[in-house]
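Only one protein chain is missing; all other protein chains are in place.
Per-chain numbering from 1; labels A and B assigned in written order.
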Amino acid sequence: MRRVVVTGLGPVSNVGTGVADFGASVRAGRSGVSPITSFDASGFPHANAGEVRDFAPKELVERLDPAEWGRSSLFAAAAARLAVADAGLDPAELARAEAGSVMGTTSGESQIIERLTEEEVAGGWESLSPHLPRQVPASRLAYAVNRELGLTGEAMTLATACSAGNYAIGYAYDLVRSGAADYMVAGGADSVLRWAHAGFYRLGAVAKHVSSPFDRDRSGIITAEGGAALVLETLEGARARGARVYAEVLGYGLNCDADHMVSPHPEGIAECMRRAHANAGITPDDVDYICAHGTGTPANDLAEATAVLDVFGGNPPPISSVKSMLGHTMGASSAFGAIASLIGMRDGFLPPTTNFANHDPALGGIDPVPNEARPARVRIVQNNGFAFGGNNAITVFGKVS
Amino acid sequence: MNGTRAGVPTLAITGWSAVSPIGTGADGFTEAVREGRGGGADVSGMFDAPLPSDRAHAIPGFRASDHLGRKGTRHLDRSTALALVATKLALEATDADVAADGRVGVVLGTTAGSVRTTSEFSRDTLVQERPYLVNPVMFPSATINCPAGRSAIWHGLRGVNATVAGGQMSGLNVLRYGAHLIAGGHSDVLLAGAVEEFSPHMAWGHRALTHGYDVPLGEGSAVFVVEDAERVRAQGRLPEAEVLASAFGSGAPEDTARTLESAVTRALRLAGVDADGVWGVATGEHGIAGIDTAEDEGVRAALGGGPVRVRVKPLVGECNSASGPFQLAALLARYRSDPGLHGRVSVLTSVSADGAAGAAVVRGRHMPGPTATTAPAGEGSP
Partner (left out) sequence: MSQTDTALIDELREIVADVLEVEPEEITETGLFAEEHEADSLQAIEVLARIEKNLRVAVPQSELPNMGSLEGVHRVVSQYKGASA
């Protein structure tokens, strides 16, 4: 089996597009949260989201015609284009190589379904725009990446909700490791949706202003969007072409709570951590930093902290949530977690959990890296992702010396 | 083009099920395929909303409670209900150790989840007095991974749980992903398949997508129990079939024939099989000229005109993500029905309107069973 490394990162986010902007924002603890503008949110008591307001697909993609693709596909393609540039790969050479993409998502092109629904409500079934149904399939996210980059290999979209980015990284790692592919672009993308905002609000899971993960008074998520992509290739290949290596993918763990569709489950999460460690060939002691799922709901953060304390003991490594800055980017979120972690590994810092005021005694000895990025040498990162359906996925990255 | 290579196991299929317009369970489906009995039903009474046509290859008589009992089934979306029944029947059909805690998982394909539930949830944000007066119980169903997640809860499966949004390519996606998950030690047994529901939303969307062609829309779910074939043999068990290799490529939609040709060629090479050893090919041809032509050209270029063409869509309708699984089910039905096919190799092909194409190489065993017309030609690995 071949060793697999990450050589390129492509964030398209509400706190910055590209590694430089995104990295600077995460280090500075900037917020990407603002009042919702992508739909009429006047009827919602809580009406903030993490929209990527300055997303300009025309400036980021070269081949795709933005009119033919939904917003999530364009996020995916733009992020992939950035990641390939960051990896220093010649796009023409990449297109000739054994290369493909795996993208994760929660809701795919649900914005298109919302538009069709608006048309049906306004004008009946006969009035649906004939060009829109073609844009509904969530498979289009990975196809957008392959089309944008001219890739000829696998194109697969994993719709495992809010941990989908980690699932995607895991499968891309498998393909490169086994030799089925030499390069894979992996990540996730989602768009802000009126129905998802309504659903989370109805569950009492949306914060009024910002989300404050691990805080005693945390009150929920901020729905958000974006695209995040990583370039995976073999260590051998990366060395041969003199590429900068962010980190090695050491392994990943997947399991299912099989308990409840929306409530997180500490035992299931702990088991997923153990699986990830075993698959990566590490022990809890090896982990220097945990990039949390950290949604900021009372239930998630309690379940996640309980699992961390169970697996790591009373003095776990620092664990912070970039969702405090980005909001919850759904299927992209664990790919954003990976990107933030790897930038931190390269530049020597831990991303902070912003909006933090009071320690929650129920979370034991959790160190959430409150409010300020912290200088640190990070060798091994555990990147958590959990989801509806009890779909847990954790990736593990290690510095290559 | 990505094909499975070193370190990825041959998948054994050790049981399967179908919930389809032409029959339920592997036996019911096999019988319909053997008789060439197509679906097609009056769907005018299925929904309050109007439909573009009174007839479709839907399953109007499908009731989850007939298979699962009443409790817990009232608020299920149709996709989830179909998946729960298909996974239940698949678990009942296999001799795999499905009680092994944490080692049994679910990988289901879809196009975009339950589009009807997502749309109705979205509709409530527009038509209710306040936009948040949505139905919270349906929120998980509006999210794409609900059928897989609920299947795990219903059957207590704490292994890997994944949803692949692969549309037409879903059958190949779940087989390829499943093989890698098993190779990586993430799971021992996977319920791999896909589910697609019929609804006014799908019907009106389908009409727009197939404008000018008469292609009936279908629905249903097919699920295969897959394991590492070597492990199955080591346990002294006989799988019904093996997926020897697969390949997946993507390109510009106008190059689909060439993309498919190289996928079939690569899959055969990885399987170590010659094109002239292939008895049949189950295609996704469905009656839309452009894309059918591409698939036909790709198949002929790779395999010649010799292999029997197994077309299941004329029977089950256009089932989108469930199409590939129904094609595979149709191949297995042929192995069950014809002892002459025992141990011989067939190919499954899929193409998507977005330029993806792929193939899997299958070797099946003639199974004794209620639908077999004659005794098996002999035991042993196919």
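Quick notes on this one:
The working rule: a contact is a pair of C-beta atoms (placed from the backbone, for glycine too) under 8 Å apart; a residue touches a chain by one contact, two chains touch by 3 or more.
All figures in this text were calculated on a predicted structure; none of them were measured in a lab.
Checked against the hidden chain, the listed residues A:261, A:311 or A:396 yield one contact partner: A:261.
The chain not displayed touches chain B at residues 70-75, 128, 133-137, 139-140. Hidden from this view is one chain, which touches chain A at 202-204, 260-263.
One rule holds for everything that comes next: only the chains that are shown with their structure count from here on.
Touching chain A in their complex are the following residues of chain B: 1-8, 49-50, 52, 102, 105-106, 110-113, 115, 118-119, 121-127, 130-134, 136, 139-140, 142-146, 148-150, 152-153, 155-167, 169, 173, 176-177, 180-181, 183-186, 200-201, 204-206, 208-209, 211, 248-252, 259, 352-356. Note for the complex: chain A touches chain B at residues 1, 41, 43-45, 98, 100, 105-110, 113-114, 116-118, 120-121, 125, 128, 130-134, 136-141, 143, 146-147, 151-161, 167, 171, 174-175, 177-181, 193-196, 198-199, 201-203, 253-262, 268, 271, 275, 279, 387-391.
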